[in-house]
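A protein chain is absent from this complex, but the other protein chains hold their places.
Let's turn to subunit A:
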Amino acid sequence: MTNLAIAANQLRKSYGEKVVLDGVDLAVPEGTIFSLLGPNGAGKTTAVQILSTLIAADPASGSISVGGHDLATDPQAVRAAIGVTGQFSAVDGLITGEENMLLMADLHHLSRGEGRRIAAGLLERFDLVEAAKKPASTYSGGMKRRLDIAMTLVGSPRIIFLDEPTTGLDPRSRHNMWQIIRELVADGVTVFLTTQYLDEADELADRIAVLNDGRIVAEGTAEELKRQVPGGHVRLRFDDPMAYERTAVTLRDVVRDDPALSLQVPTDGTQRELGEIIQRLNAAGIEADSLTVHTPDLDDVFFALTGGARVPHQPKEAVR
């Protein structure tokens, strides 16, 4: 068995009557990207705050270890192993980007020379050299996020928590951030990523856990999750309305889209079912102008598992 970078048993947290995390089990193998996916208010940030030692889990929780250290008894060792980039910018806006980097180097007790070398290297890597001498408060959202991650990397953490790292970024910055995250794992780092974007989890994560109302409602690879929900279909499109009508009658169990002259035939996507559909079309002498197979995407998964929760693409309110 591979070593677990993060292992949490029955993680619980409630504020008074309000239960935020209701017994969450997490197991993240070293060197992988794990994504906690969920709508706003699902408890993602709370999970990150607990695992990164910011707040304490409820006593009713089971054992939690991060980087091989027990969270409750040795938080300082956990802190030495992790790096955290929270949802809200954790840079010092009053000082420059370079000063922020050197501040991190000092707090990691690096020598002056080493600190300067690492800071310069990271500023270069994250395309911040030009802005290095400007106050961080003047940076754009994408630049702040890059500086934020660069600061997190100063201490070469083995486990990195990224809490919604692309929320509020434009598409280009978002893709840059994905590239950065992929490079991190290439170096052997473990990444714990929270996101409300399904494509992001699909794109990056080795394993995904779907969090809803403080509970993990599904867990697995993106493929495994997609297989758990119905929604796969074959789409047949026709140029000839007559052929369209004839197919609808022949196959019977279809969803019609009359204006587009296309039919959706539900299927689990296996070769056997596809063969059956094609056989029936051949037998009736029907030739579709195009045939495409659709597997359910994570959107289908998300809505099926979270009980059709609201569309999770809205900006989070700023909290203090």
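Here is the rule we use: a residue touches a chain if its C-beta (ideal position, glycine included) is under 8 Å from a C-beta of that chain, and two chains touch if they have at least 3 such contacts; residues count from 1.
By definition in this document, contacts and distances are computed from a predicted model.
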From the options "Arginine N-succinyltransferase", "Transport permease protein", "1,2-phenylacetyl-CoA epoxidase, subunit A" or "3-isopropylmalate dehydratase large subunit", the chain left out of the display has the UniProt protein name "Transport permease protein"
Out of A:Asp58, A:Asp92 or A:Asp206, the sole contact with the unshown chain comes from A:Asp92
Considering the complete complex, of A:Asp106, A:Asp127 or A:Asp239, the missing chain is touched by A:Asp106
Listed in rising order, the subunit A residues that touch the chain left out are 49, 52-56, 76-77, 79-80, 82, 84, 86, 88-95, 99, 103, 106-109, 135, 151-152, 155, 320
